[in-house]
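Next up is a structure, given as structure tokens.
Removed from the display is one protein chain of the complex; every other protein chain stays in position.
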Amino acid sequence: MLTYLVRRLALAAVTTATVVSLTFALVHLAPGAPFLAGAEGRFVPPETVARQRRSFGLDQPLGTQFVRYWANLARGDLGESFSRRRPVADVLGYALPNTLLLGGAALVLSLVFGIGLGIAQATRAGTWADTTLGALSLALYSVPSFWLALMLLLVFGEWLRWLPLTGMSAAIGAPATWAGRTLDVLRHLVLPALTLALVNGAAIARFHRTAMIEALGADFIRAARGRGLHEGRVVLRHALRSALAPAITLAGLSVPALLTGSVLVESVFGWPGMGRVAYEAIFSRDYNVITAVAVVAGVLVALGNLLADVGVAWADPRVRRT
Amino acid sequence: MSRLRGLWARFRARRVAVVGLVVVVLLAVAALGAPLFAPADPLAQPDPVALQNRPPSPEHPLGTDRFSRDVMSRLLYGARVSLGIGAAAALLAAVIGAGVGIAAGLGSPLVDQLLMRGVDVALALPRVFLLLLVLALWEGAPAGVVIVLLAVTGWFPTSRVVRALVRRLREAEFVQAARALGTGRWGLVRRHLLPHLAPTVIVAATLDVGNIILLESGLSYLGLGVRPPAPSWGNMILDGKDQLFGTPWVAAAPGLALLVTVVAFNLLGDGLQDALDPRRER
Partner (left out) sequence: MSDPRDAPSSGATPGAGGAAPGAPLLEIADLRVTFATGDGVARAVDGVDLVVQAGETVGLVGESGCGKSVTALAVLRLVEHPGHIAHGSRVRFEGRDLLALADRDIRAVRGNHLALIFQEPATALNPVLTIGSQIAEVIRTHQHGSRAEAKRRAVEMLRTVGIPDAEQRADGYAHQLSGGMRQRVLIAIALACRPHLVIADEPTTALDVTIQAEILELLDGLQRQMGMAVLLITHNLGLVAERTRRVYVMYAGQLVEEAGTEALFSAPLHPYTQGLMAAVPRLDQLRERLAAIPGQVPPATAWPGGCRFHPRCPFAFDRCRAEMPPLLECGEGRKARCWLVEERASEHADARTSEPADERTHDGRRGSESRSL
């Protein structure tokens, strides 16, 4: 088990390094300069540009910059954001927890939704209920997440006015108590998390349904019924446990999807997370932020895969001996 | 030939798969025939003041957007973009993936390990992030570039599947026999392996189209894919989102079109998968 973990960590490190290097290369080799982005760029005199470049060390050869970046990274220094004039760590420090909150909520909800839907379909396999639920899951799986977000916003934010429209918390009239503020954030969290959860959950449901049907057809299920166990127990304890592995793997694999899906969803709902930061950084050619986001993305993906592996090992003891 | 007929019979047996095929064909017809079917020029802005944001009417079956352009026409022309890019990128990804998979499957253990470890790392890369990055840095990238980028970031799963298949087939008798007869590598691939790989690759590519269409629409929504004024379903939604509450159909129509298209491709892909492997549990 230990060697397995070590191997996974090594893979994660290599992947992150690749992402960072690729990002670095792409960003620095692309045409256009960091300080000329946007309309104001045209009016900046060349001497100012040159001075900025020097102060950020951008006039050095690319190789040196690369090495310097890694050295800084080892020290925990992510550099400074060009456009915001703040340490990158600050910028990320503000946005990352918001994305983790959204991503975490979406992950949990998608697992609950996906596994629940999979079970509901599997126990009714072949009936019209199964077909209907299957159609629902297919539609959710095929819908563009940002469009779903917009439609949900339209229905629940505008037509029904149940939920707020944008942001992570009320801009004006913020509640005073901690409980009030938490509730406010939660209200803002519902739509974005729901959007992500529905799309991802549908993908999980599709796999889980098959896994559950297979599990329910196994000999040990009939044997369990033959011992007088209640059907609910048979389904939930015996069948579900043995069918969890693929769902968990998929959940782990959907971490990157959640991260990137959050770019779109965060943009629709104005959620102040990493997606927004990445988007703005890319457009303003804020190299340090972009690269830092790449690092974080790489790490999160690796963590997601690792968690998925651990989860699968928990769910299926047969895997543990490798 | 009879194998194809058997495949077709099995495919036909699943009604939903046939529905998927029919819808895909209809979409292709609509896209190709856009000039014929469109009520107006998708780029024309006849009357930006009076005709903007009008609800559906006989002249404009899906209304107009904020630039007074006919939504229906834009939808039809947008189909060309989405379907075109989707199909092209999926095809390209399938070719690259199959190529790498065959190379890894037939190659020496060293080549195999190298390629597959590379694929492992590549699979862990955040695809959308990289696409965003490149497309944002390369302003005004032409559609061809988008297609290539989508393909280049998406061939990895196919290569894995193909490699596994090739490894299995390698040990099969008919391959041994062909080798004993002196068939060269290329001939081996062409005559013996490809017919066996084709079904799997086709299924993978079909199921991929849906994904790619969604990706492209997402990129367009962020302003990075097909740039306005050329219509793409993604950038139509972007256009419509500002007026979402007032004139929802501008954003709703392309989204529905996307939904229907991706569902159709998924149904088609699932149907093909079932037809090729009837043992699979559904």
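Should a chain be cited, it is by its letter among A and B, assigned in written order, with residues numbered from 1 in that chain.
The definition used in the following text is that a residue touches a chain if its C-beta (ideal position, glycine included) is under 8 Å from a C-beta of that chain, and two chains touch if they have at least 3 such contacts.
Source: prediction; values computed, not measured.
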{"item": "Touching partners, among the displayed chains, of the absent chain", "value": "A"}
{"item": "Touching the absent chain when the full complex is considered, from A:139, A:218, A:253 or A:299", "value": "A:218"}
{"item": "Hidden partner chain, touching residue among A:23, A:110 or A:242", "value": "A:242"}
{"item": "Absent-chain contact - pick from A:229, A:253 or A:307", "value": "A:229"}
{"item": "Chain A residues that touch the omitted chain in the full complex", "value": "218-220, 222-230, 237-238, 241-242, 315-318"}
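Everything below uses one rule, namely that only the chains that are shown with their structure count from here on.
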{"item": "Distance between chain centroids, defined by C-alpha means - chain A, chain B (Å)", "value": "23"}
{"item": "Complex contacts: residues of chain A adjacent to chain B", "value": "11-12, 14-15, 18-19, 22-23, 26-27, 30-32, 138-139, 141-148, 150-151, 153-154, 158, 210, 213-214, 256, 259-260, 263-264, 267-268, 278-279, 282-283, 285, 290, 293-294, 297-298, 301-302, 305"}
{"item": "Residue numbers on chain B that touch chain A, as the complex places them", "value": "120-121, 124-130, 132-134, 136-139, 210, 214, 217-218, 221-222, 234, 237, 241, 244-245, 248, 251-252, 254-255, 258-259, 262-263, 266-267, 281-282"}
